[in-house]
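As you look at this complex, bear in mind that one protein chain is not there, while each of the others sits in place.
Letters A, B and C mark the chains as written, and numbering starts fresh at 1 in each.
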Amino acid sequence: MDLRFRPEYEAFRQEVRAFLTQHWTDEDRASAPPVNPRGMSLGTAIRNDERATRFRLAAIERGYLYRHVPRRYGGSEQPFDPLKLAIIQDEFRKAEAPGELIGQGPSMLVPTLLEHGTEEQKQRFIRDTLLGKIQWCQGYSEPGAGSDLASLRTRADLDGDFFVVNGHKIWTSNADTADWMFALVRTDPDKPKHEGISYLLIDMKSPGITVRPLRQMTGEADFNEVFLDNVRVPVTNLVGKRGQGWTVSRSTLKHERNLIGSALLSERVLDGVRFLAQALELRGRPAIQDPVLRARLVELETKVLASRYHGYRLLTLQARGEDPGIAGLVTKLYGTTLGYDVARLAMDVLSDRGLLAPGETTAPAMGMFLTAYMWSLGILIAGGTANIQRNVIAERGLGLPRDPRAQRDTGQNPKEG
Amino acid sequence: MDLRFRPEYEAFRQEVRAFLTQHWTDEDRASAPPVNPRGMSLGTAIRNDERATRFRLAAIERGYLYRHVPRRYGGSEQPFDPLKLAIIQDEFRKAEAPGELIGQGPSMLVPTLLEHGTEEQKQRFIRDTLLGKIQWCQGYSEPGAGSDLASLRTRADLDGDFFVVNGHKIWTSNADTADWMFALVRTDPDKPKHEGISYLLIDMKSPGITVRPLRQMTGEADFNEVFLDNVRVPVTNLVGKRGQGWTVSRSTLKHERNLIGSALLSERVLDGVRFLAQALELRGRPAIQDPVLRARLVELETKVLASRYHGYRLLTLQARGEDPGIAGLVTKLYGTTLGYDVARLAMDVLSDRGLLAPGETTAPAMGMFLTAYMWSLGILIAGGTANIQRNVIAERGLGLPRDPRAQRDTGQNPKEG
Amino acid sequence: MDFGLSADQLLFQQTLRRFLAEQCPMTRVRAIMETETAHDLALWQGLCGLGVPGLIVPAEHGGGGLELLDLALAAEELGYACTPGPFLGHALATICVIEGASEEQRGHWLPTMAEGTSIGTVAWGEAGSQWNPEHWATFYEGGTLSGEKLFVPFANVADVLLVGARNAEGSVRLYRVEREAPGITITPLAVVDMTRKVQHVRFERTPATPLEGPPSGLQRAIDAGCILVAADAFGGSRRCLEMAVSYAKTREQFGQVIGAFQAVKHQLANMACELEPALSLWWYAAHAYDHIRDQCERHAAMVKAHLTDLYDRMTRDATELHGGIGFTWEFDLHLWFRRAIFDRGFLGDAHYHRERAARLAGW
Partner (left out) sequence: MDFGLSADQLLFQQTLRRFLAEQCPMTRVRAIMETETAHDLALWQGLCGLGVPGLIVPAEHGGGGLELLDLALAAEELGYACTPGPFLGHALATICVIEGASEEQRGHWLPTMAEGTSIGTVAWGEAGSQWNPEHWATFYEGGTLSGEKLFVPFANVADVLLVGARNAEGSVRLYRVEREAPGITITPLAVVDMTRKVQHVRFERTPATPLEGPPSGLQRAIDAGCILVAADAFGGSRRCLEMAVSYAKTREQFGQVIGAFQAVKHQLANMACELEPALSLWWYAAHAYDHIRDQCERHAAMVKAHLTDLYDRMTRDATELHGGIGFTWEFDLHLWFRRAIFDRGFLGDAHYHRERAARLAGW
């Protein structure tokens, strides 16, 4: 074990700080675009304006962002170093500087392309995706096939050099603004279950695509339904082999962003809750002085830290080429329930002020914690339900008997971002 | 709804108080027999010495105890009146006076005999059981047939006017001291599942019975294994019809003792925890001043009260001849988890003093809360596991599909008392 | 001599449930909540026709002369049906008058409140989550009120506000203010529960009439509020469980209804197990309000804390159980999710009431 902040790391930290001071000024920070009511949606929490892009390019140049991505595809191609990663994340967070984009493109498509994409696909998509110039949406879920991807019905029939796609996708966030969609489609309808599924990149400007907004419980429409009607997709947009779509879509799981992502998100929300508890008066004293809230705050901070260090452990196992086994299977369930608990605590800190809705100017943090709270529940649902996670942990992790009725391998609904 | 403490009830309360002052003196109270290390075992928590018996007889005479049992069998045969019941329980508890015995005889056998026994059986057993003169043990569980009574193996073969019983019972509390056992035995081995089971009263002095103590995790041996080797039981000791044993054993559930019993037990333990929290210093102040413990104490008291009032509701439904439906199915799971939570809280109130074992003279309450804690877990296990309760609630209460693999109807292991 | 509802109560419950199912189905709920006030006159008049606003008002003042339990049964049904409108604040305002006004004032004010032609609400909570009257800063002096009250339900709809404020002697009492009185500023707020809007209300030398009955009136009304909120929470919880059970029986996944999975069954069983005893708990508290007064305040504090915590868990679990559809706007579940947030916050949070229950026990 070696995480020590030895002199070279202290030096690295100073270097990062100096970089931030120079490249992310108070003015940059203050120039945040107006609050986007959809700002809390999955993966769009991070600024993506021109200043941010300029900053990110500089940060990539210096090796601070997208360290696992080769330079030829727009990453900074740095050796695996969780400590540097931690320092970068810490310092960027303190400076409120734009970090890696965590939308579905950078988090899900890029790792997939790195592993399964053709050289042409990599060149064409990765760099622009990392900078947010190409926006992606994910076309996995279908009505009636939530966690049960085996029942996927969208078809892609080969017609010369094209697939002709017909079907109906749901829970497609950002489909209205996305340039491209990565989708799972059924290319071989006669093959059983997963075997007939392929992974396809679909240009959202293609004729035959209709996007309809889908309002979620927060009242905003951060999702969409996407109807595909004879959409023609070149066969060169197939990622991996035909019929291997299920395997291709799961390669994401092996990549570091996903391993650390959820801990990071909970950390950020927890920072917010702590700040809230310090700032907000509750019955005559700052809420953080309330012994019950205080104890819960420490407890959740402990779990957030456990989540972070657990990420380090997984990364290390990966770097050593060892199978993380059950340790790799619990991450999502731990992270999503923790995310819910953290957001839930915010509601208790707010007490009656939790009644004020997002956008209410007199509300603490403009009522955004309610949105975070609802989203934390949505994420719990979206990442394949918790029950399916538990099946996976029990069966694959603990070796308990499989339930013959439930195809829980398909259950890992990869929708997230 | 009518629970009001109208003048006649206030008068009744005064009457109970006067009775207690007269019949349960300070001297009686002080004369408690030395603490029995097995005092916390299921159902023997209540004093059963000569003074207590004398007092109970007077209380029955006055209509305060065993109100649901006819006078001709030794009860006080009072009209159903939950408010009087509440007053009696309250005042008896405050006066630390002996209440109804809650061993397996009074709680389980008596209701069963009242419903299914012959007149002769009732005359012979009920009165003496209510006064603790006949001690009972319960012969339901067998090795390998914990919650799964369908796999019961103890046989009773008819031989003239006798059943000849052979088998092995386990988890039989008080088998070493009990005079009689009420047991489930298989009288018709060829019939499927429950149909071949009968309910039999077995004299523990019969030749062929061997009792072996079974130590539980507390370190004491409050249970036994009972080996039955060609034990001859007169057919007149069959309760209900042959082959109806399963139904007969379940009649207990309809009777009020069981409905209120668990709430009462939790109430008593909670009283103890509150007293402990008031008396015990925790980091420079009484533990009850600790905001976290305090909040949990209120929360659990609320649930204990809910449990008590829920009992009133069930009694009322019963008195009205209405089917309680799901309300009747949740009682046990609610009560046993609550019992665990209450005992668990005691451990937190004790803090490091929870390390002191039962019998340690310098320990708060002589370390008895540890025993209560372990027992609360034992009760959770004994009453049919919580998972089986949940199956029952879901299937019979909510009408969800039955699991074809689990015979959870048999799962209501009636072991408790 | 029993612990159950009377035939009259059961009939009333049925009648009200049928009325709401017919007159205020979810399409209507959504239409009303989308309006500026979330108050629909026709619906309110329908409720008035059933006597709901005056249930607890003494018969001699034109009400039903019933007890808090009856009113709480109405609250339960309104919670079950997710009914929008000013019921809760109005009920509390009538109770302020019943318990805190002089006989003469009662005679003046109650009849129109009982028939629902004068709508009332209560202005209690203050900044910093202060629902404890001891800490209220709003004061009464020279016939007028000054101060700021937060989370006043339907302040913009109500005709009269029953305000808790400190008098010159430093005691907190109830005051009656007309909504149209000078010096009142009502700030509209974006709120989570769209079926029960709240506003902030500022008083600046607003003419007010002191209630001249027993000073205990305020605490009685607060107790009643805790119990009514608990009943609302129970009704909503029950509805969430019903919806989840019904969904589990119809939605198929992996070739069978999801309610056949043991994990789902057990989650639903746990919900039912928490729900059932909670019913008896608030019944008892409501009964105690009229019949066992010395137990009422503490029970009210306990049921407020317990039932609103329960409601929170029930809405959360039901939402999770529904999966994606539970997260959509079009599906109705989130409307109860939002009501649960109202019930938790209004009158103070669960922790406040538990601490109060501890203090009331002398701990």
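Things worth noting here:
Keep this in mind: contacts are C-beta pairs under 8 Å (C-beta built on N, C-alpha and C of every residue); 3 or more make two chains touch, one makes a residue touch a chain.
Keep in mind the model is a prediction, meaning the values are calculated, not measured.
Within the entire complex, contacts from the absent chain reach the displayed chains A, B, C. Between the chain not shown and the residues B:A58, B:V164, B:V235 or B:L377, the one that touches is B:L377. Per the touch definition above, the residue from B:L356, B:A372 or B:V392 contacting the chain not shown is B:L356.
Mapped onto chain A, contacts with the missing chain fall at residues 1-5, 81-83, 274, 277-278, 288-289, 291, 294-295, 297-299, 301-303, 305-307, 309-310, 312-313, 315-317, 319-320, 326-327, 330, 333-334, 387, 389-391, 393-395, 397-401, 403.
Listed here are the chain C residues that touch the chain not shown: 261-263, 266. Although one chain is not displayed, its contacts with chain B can still be listed: residues 141, 146-148, 150, 170-171, 214-219, 221, 281-284, 290, 292-293, 347-348, 350-360, 362-363, 367, 370, 374, 377-378, 380-382, 385-387, 390, 405-408.
Criterion: only the chains that are shown with their structure count from here on.
Rounded to whole angstrom, the centroid-to-centroid distance between chain B and chain C, based on C-alpha atoms, equals 39 Å. Residue positions 256, 264, 351 of chain C each touch two or more of the other chains. Among all residues of chain B, those that touch two or more other chains are 291, 295.
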